[in-house]
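Pasting a structure here, questions to come.
And now, chain A:
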Amino acid sequence: MLEYVGILFAFLFAWAMAIVLLTIPKFLAPQFPSPAKSKPFECGMKPFALPGGKAPVHFYIVAMLFIVFDVELVFLFPWAVVFRSLGVFGLAEMAVFIGFVVLGLFYVLKKKALEWE
Partner candidate 1 sequence: MTETRSMLLNVGPSHPATHGVIRLIMELDGEKIKGVEVEIGYLHRAFEKMCETVMYTQCFPYTDRLNYVSPLINNVGFALSVEKLLGIDIPLRAKYIRVIMSEISRVTDHLTCIGATAMELGAMSVFLYMMQAREYLYELIEDVTGARLTVSYVRIGGVKADLTQGFADKAFGKIEQVRQVLIEVDDLLTRNRIFFDRMKDVGRISPEEAISYGITGPFLRSTGIAYDVRKASPYLIYDRLDFDVPTGTTGDNLDRYFVRMAEMEQSLRMVEQCLQQIPDGPIAGDLTGCIIPAAQMVDRGKMGQTQEFIEDEVTTDPTLQGSTRKYYGAINAMRKDVVLPAKEDTYGNIEGLMNHFKLVMYGHGLCPPAGEAYFPVEGANGELGFYIVSDGRDKPWRVRVRPPCFAIMAALPKCLIGGMMADLVPTFGSVNMIAGELDR
Partner candidate 2 sequence: MTPAQKVQEQFAPEILEAHVFRGDEMITIRASALRAVAQFLKETPELDFNFLMDLTAVDYLFYAGGRIAKEWRFEVVYHFFSLKYNHRMRIKVALDEKNPEVDSLCDLWACANWYEREVWDMFGIRFKGHPNCKRILMYEAFQGHPLRKDYPVNKRQPLIGPQI
């Protein structure tokens, strides 16, 4: 149980840092809100469309693909920790896992999902 205390402290420290950094400017920096300051910045001109309008579907596809490969990366971390003890068996297991994801990559490339047409 004891070894998990480290993670708890890391967690608390992260929250503490976030809270401190967010609140310090409230005390130290001068605040002068004005209507002009709240408008979105578009190179000094009046923006055409306020943000939050509709976005084309290509962005969505690219975002989804990123999520898939990012999650695959997350699974590699636990393997990296016990890499030595698992030995060849771990390597084979991971090769299969990565193989499936690379198969997915080839499918995406063949389907031209990354092209911007």
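As a convention for this text, a residue touches a chain if its C-beta (ideal position, glycine included) is under 8 Å from a C-beta of that chain, and two chains touch if they have at least 3 such contacts; residues count from 1.
Behind the choice of candidates: all candidates are chains of the complex that A comes from, given by their letters.
Please read all numbers here as calculations on a predicted model, not as lab measurements.
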item: Chain touching chain A (counting every copy) in this complex, out of 1 or 2; value: 1
item: Complex contact set, residues of chain A against candidate 1; value: 42-45, 47-49, 53-56, 58-59, 116
